[in-house]
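Here the complex is missing one protein chain, while the rest keep their positions.
Going in written order, the chains are labelled A and B, and every chain counts its residues from 1.
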Amino acid sequence: MSTGTTKLDVVVSDVVPVNELVTRFHFRRRDGQLLPTFSGGAHVVVEMRDGERTRLNPYSLMGSPLDTREYTISVRRDDAGRGGSLFMHSTVRPGHEMVISYPVNLFSLDLRARKHLMLAGGIGITPFMAQTAQLAADGGNFELHYTCRTASLGTYADVLKERYDRRVRLYHDDRDERIELDRLLSSQPLGTHLYVCGPSGMIGWVRDRAAALGWPAETVHFEHFAAPQPGAPFEVTLAVSGKAIRVGEQQSLLEAIEAAGVDPPYLCRGGVCGQCETNVIAHDGNFIHNDHWLSEEEHRSCKKIMPCVSRFEGRSLVLER
Amino acid sequence: MAAKSIISRPVYGTLSPQPGKHHLFVADADGALAITDLAAKAPDGFFADAHIIFIPGNEGQHVAALEALKPAQFYQGPSFASALPRLKQTLANAHMGLRPYLAGTEGLIGQAMQAALEAGIDHTSIQTEHRGSLARRVQCVHCKGITESVTTQPATCSHCGLLLLVRDHYSRRLAAFQGVCINAEDRSEIPPAEEIFR
Partner (left out) sequence: MYAVNIEPHVVGPKGSALENLIDVDEHYVSEMQDRALVLAEDPLRCQSLPHMTLAGWDLLELLMEQQALGSPEHFTLTRDGDKWRWINRPLGIDDSFTFGDVSTLPYGPMEYITRQSQGDFCILDQRDGNLWMDAGMVTTQADWSLDFDIGMNFFEWHAPVPLAHEKGIFTRALKFLTNIQQGKPARRLNWTMTINPRLDTSPENYHKWGPDRTTVTPENVGDKVHLRVELQSFWRLPRSNGIVFPIRCYLIKMDELVTQPIWARRLHRVIRDLPEELANYKGLSRYRATLVEWLSKLDDGSPTSAGFGA
C-alpha cells in the first residue's frame, strides 16, 4: 500500500508582503469547502508549476488550526536557492490555482507537557504561529523566545507581542540581544518540553546545551527541514524502472525521478520523514548527504540516499527505483 | 534475574551518572549498593547537587555508606509510604535538569517511577537498577486490588480471594504486574503454588 498524502486543489486568495524578505500566501479550496483541520506544527507541500518544471517545497501552516476557511504560509525569499521561493514571490498572485498536499505534522506538540518552551530563529517562527494559537485557545502554558536580525525583519513579532504580551520575548541581533540560554533552560519547571525551529546552527546549539543541562532527549523537539541545495548536474540509472535520468543543477534528485514518471512516496521533501529513502545498488563517486533521517553510519555505508535533499557527484549511480 | 519474558516486563539497567543540575536518588535496602557503585564512576562534586531518599528496611544497613557520599540532602525512612510525601514535594518543586535514579526492589522502583511519571518525567529518562527481592506487586484484574510482596505462582488476591496467575505483563501506570484468575473456567482445578519470585 502506498503512503504519501492526498492533494488539495486550492486558489490563492491573498498575497501579503510582510517585510522586505517575507511574503504571506493565503489559500482557499477551489470548491469553496472548508480545508482539512490540522494541528500546530503541520506543513503542506506546495506544488509550484513553473513552465516545464515542477518544484515541491514544504511550508509550515501558520494560521490558527481553529480556522480552516483558509491556510496561510509565509515564504522567505532565498536569492541563492533553487528558485522555489523566487517563483512564489515573483509569479504567484491572487487567483492563481495551485495544488498542495494534505497537512502532515512532523513537529507535533507533546500535549503531556506541563509547559511548552519555544525557541524560534528568523523564519523558523512560522510553525509557532499555529502552535501558540492552538495552545492559547485551550489555556495552554507556553513561552516563546524569538530571535531575529532586526526589528524590521522580525516577521510577526508585533502580532505575537500583541496577542501574548509577556509570554513572548524578542531578541534582536543588531542590538546585541542574546537569549541567556543556560539560565532559561535551568529555570523551567519539571515536565517542560522544548521546541526549537530556526537555522541549523541555532538548533544544534540549543540541543547541545539542553542535553548538557540534563534535558532528556524526548523533551527536546526540533523542526529541521533542509531545503534541497542546487549543485552540479549528475546522471542516475533507475534499475527497477529501467530508466536513465539526468539531475539538473537546480533540480533535486527526487524531482528528477518524478519527472521521469517514477513516483516514490514522500511527506516532507525536507530530509526528515524517511518516506523517500532509496537503496543504492551501485555507485562510483561521492554522496552529498543533506538529510536528517539516515544515521551517520548509514551515510558512510553508501547504501542509502534520501533523494529529496541529497545529491551525488561522480561517474555513475544506480538506484533501486 | 528474570528468565526470557515478554516486552512489557520491565528491564532494569545499571545506574550511571547523567548530565544534569540535580540528582534525585530513591533506593531501598541493597539498592544503596547501586548508588555507591555509581559514586565510584561519578565526577567530583556530583553529590553536592544530590538528594538521597533511602528506605533501609529490616536489616538497617548501608546508611553510613550513603551518608559518606555527602549528598546535599539525605533522608532515611521506615517505608516507601512514609517517604512518598517528601518525594512528591521534591518533584513538584523541581526544575528541568533534575535526574531521577531508582534502585532496589521491583516494588520500590515501580512506585517511585509512578511518582516521577505523575510529575511529568518520561520513563525512558529514568535510571533504574534492580537489587534485592523479585517479590511482585500484583493487580487483580477482576477486583482491581493490589496485592503487595507476591512471591508465589499462582497467588491469592488479598482483596477478593481469587486464585491468580501472575503474568509478566506489567503496567508502569499502576506499578504492578497483572494477575488473572487461573481457574476461571473450572474452579475445581487448583494448581499448587510454587515460590518463584524471590
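Following the convention adopted for this analysis, a residue touches a chain if its C-beta (ideal position, glycine included) is under 8 Å from a C-beta of that chain, and two chains touch if they have at least 3 such contacts.
Keep in mind that what you see is a predicted model, and the values were worked out from it rather than measured.
K.L.:
Considering the complete complex, identify which of B:Lys41, B:Lys70 or B:Arg173 is in touch with the unshown chain.
P.N.:
B:Arg173
K.L.:
Considering the complete complex, identify which of A:Asp9, A:Glu97, A:Glu218 or A:Glu249 is in touch with the unshown chain.
P.N.:
Candidates A:Asp9, A:Glu97, A:Glu218 or A:Glu249; residue touching the omitted chain: A:Glu218.
K.L.:
Just checking the interface: what residues of subunit B touch the absent partner chain?
P.N.:
Spelled out for subunit B, the touching residues are 6-9, 124, 139, 141-142, 144, 162, 167-169, 171-174, 178, 180-181, 184-187.
K.L.:
Write the list of subunit A residues that the hidden chain touches.
P.N.:
So the residues of subunit A touching the missing chain come out as 1, 3-6, 36-39, 41-42, 65-66, 102-105, 108, 110-112, 134, 137-138, 218, 267, 275.
Methods note: only the chains that are shown with their structure count from here on.
K.L.:
Could you state the distance in Å from the CA-based centre of subunit A to that of subunit B?
P.N.:
42
K.L.:
Okay, in this complex, where on subunit B does subunit A touch?
P.N.:
Residue positions touching the partner: 18-22, 91-92, 94-99, 119-122, 124-125.
K.L.:
For subunit A, which residues are in contact with subunit B within the complex?
P.N.:
Answer in residue numbers: 112-114, 185-192, 211-219.
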